[in-house]
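Missing here is one protein chain; the remaining ones are kept as they sit in the complex.
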Amino acid sequence: MIELNSIRKAFNQGRHNEYWALSGIDLSIPEKRVTALKGPSGSGKTTLLTILGCLARPTEGRVRLKGEDISGLPERFLTEIRRQTFGFIFQQFNLIRGLSAIENVILPAFPTGRPRRELREKAEALLADVDLGHRREAKVEWLSGGEQQRVAICRALINDPELLIADEPTANLDTKLSQEFLAILEKLAAAGRTIVLTSHDPLVVESDVVDFVVSLRDGRIVDEK
Amino acid sequence: MRPANLALAVFACALAAFALTFADAARLRASGAGDVAATAALVERLGLTDLALFTEARYTRHPTQADLHSAFQDHPVALEHFPTGALMPPPAGMLKAYENLDRKTEAPD
Partner (left out) sequence: MKTWIEKQKHLIDFTLASLSRRKGKNLGLLFIYGLLVFVLASVALYTHALRAEAQKVLAGTPEIVLQRLVAGRHDLIPPGYIEKIGRVRGVQKQEGRLWGYYYDSVVKANYTFMAPRDMQIERGEIVVGPALERSRGLAAGNGISFRSYSGELHTFIVGDVLPQGSELVSADLVLMNEADFRAFFRYPEGHYTDIALAVANPQEIRNVALKLMAALPDSRPILRDEVLRTYASIFDWREGIMLALLAAAILAFGIFAWEKAAGLSAEEKREIGILKAIGWETGDVIKMKFWEGLLISLLAFLLGYVAAWLHVFHANAALFEPVLKGWAVLYPSFRLTPHIDGLQVATLFFFTVFPYTAAVLVPIWRAATTDPDTVMRS
């Protein structure tokens, strides 16, 4: 689905604090599978995730999405691709405070101009799927951590993306909630979505849901299985 | 109700009220046209030159007819340096001081 060729990514390039987060990554993300990026903090897994999700462009190297080279596309097109193809679940959930759960869920669909009723129906269905139907009008800051994450998952799914990107999804959850997350993940994988996540939580990396594990260290892939 | 629709409805009302002010203007103009015409006719008939806004002194009652060289009026474009031009009437205490000079009569004649 996504192919990376000798990706390198530098921060603060050309300045005294220049820092290479990724130094030569070749990776292929298979379709309809769950891929986990694992590694200690600072290994470059989040940076790799931003490149996979078209949030950032590599300094060097090529990114191919379904065979098409997208690393040279201008920001406008990247945004559109991001909106159509990817759903994001952030570590801090990144919900907009002051809005209700359902309003947060439909946010990514606003630029598409789809009718509000359609969006709300879809969002209600998504929230009901993760047992949050009764909390849909609650403001997100009143929700618990686990509920917030489920809202974030629904938000990632509103545009019906082929690919889900999750950054440390269980970092803020206890074991029970993490297991619930894995159950949701399993459902999504069974529904045929491609999923890429980063984690150093053994519970996730070693679970049966994950098909491939890519280990990173110091900006390089050290192991793939 | 959807917030955007609510906002648009509020806007539609405000715009309608805005448009109504113009209709109202036309209405008031039409209803006041008679008075304006009658006033203009009176001006022409009596040869009036000024508005009866300030009657306190001759140079305020007829600013256009005032002496060319009266105090504070000695420049052709100097306007309104007179007390009536102030924002408020003089305080009652000040009026009292001049009462003796006021051609005072005890009762209306």
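Just so it is clear, A and B label the chains in written order, and each chain counts residues from 1 on its own.
One rule holds in what follows: a residue touches a chain if its C-beta (ideal position, glycine included) is under 8 Å from a C-beta of that chain, and two chains touch if they have at least 3 such contacts.
Predicted model, so just to flag it, every value in this text is computed and none were measured.
Wait, the hidden chain, what does it touch out of the ones we have here?
The chain that is not shown touches these displayed chains: A, B.
Tell me which residue among A:5, A:28, A:50 or A:172 touches the hidden chain in the full complex.
Considering all chains, including the one not shown, the answer is A:50.
For chain B, enumerate the residues touching the unshown chain of the complex.
Here the touching residues of chain B are 2-8, 10-11, 14-15, 17-18, 20-22, 24-25, 28-29, 32-36, 38-58, 61-70, 77, 79-80, 84-89, 95, 102-105, 108-109.
Go through chain A and note every residue touching the omitted chain.
Interface residues of chain A facing the absent chain: 46, 49-50, 55-56, 75-76, 79-80, 82-83, 86, 88, 90-92, 94-99, 103, 107-116, 155, 159, 167.
Here is the rule we use: only the chains that are shown with their structure count from here on.
List the centre-to-centre spacing of chain A and chain B in whole Å, with centres computed as mean CA coordinates.
The mean C-alpha positions of chain A and chain B differ by 70 Å.
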